[in-house]
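Note sheet for the following structure.
Only a part of the assembly is drawn; its chains keep their places, and the rest are absent.
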Amino acid sequence: MKLSARNTLKGKVTEVKLGQIVGEVVLDIGGQKITSVITRDAIEEMGVKVGDEISAVIKSTEIMLLKS
Amino acid sequence: MKLSARNTLKGKVTEVKLGQIVGEVVLDIGGQKITSVITRDAIEEMGVKVGDEISAVIKSTEIMLLKS
C-alpha cells in the first residue's frame, strides 16, 4: 500500500483528549512534540492510546517553513 | 511573537528544488525526512539553502495518524 503523502514521522503517543466531534493526540517524535486534531471517530476506531507507536502523516503542501 | 500553530519541528535543509510557481524543500528532522511544498517566492525571500537550520510549521488540523 502506497500513500502519496511524502511525510510520515514515527512517534509515540503521550496524550489523548476527546471532544464531542474531534479529539487531540500528542506524539513525541524523537524528543519533539506534535499535536494532531482528528475526528473522535478516527481516534476510537484506531484505538489510539498513550504509549502507542504511531506515525504522523502530513501532505507536503501543508508544511510551512520558519527561519529564526 | 506567538503563532497559533502547535507544531514547530526543528530541522536542517538537505535539498531545495525550484519550479515556476512552487518549490520543494527537504528537511532532516532528527533523522526523519520532511518535504515541504511552498511558493517559489517564499523560498527566495527567505533565502532557503542547503545546510540552513530551519523549522517546519504545521497546523494541528493538517496532521493525520497512521497505525501499522
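Per-chain residue numbering starts at 1, and chain names A and B are given in the order in which the chains are listed.
By definition in this document, a residue touches a chain if its C-beta (ideal position, glycine included) is under 8 Å from a C-beta of that chain, and two chains touch if they have at least 3 such contacts.
Remember, it's a predicted structure, so these values are computed and weren't measured experimentally.
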Full complex, copies of the single sequence (shown: 2): 6
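Rule of thumb we're sticking to: only the chains that are shown with their structure count from here on.
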Intercentroid distance (Cα basis), chain B paired with chain A, Å: 17
Chain A residues within the chain B interface of the complex: 5-10, 24-25, 29-38, 42, 46-48, 52, 54-68
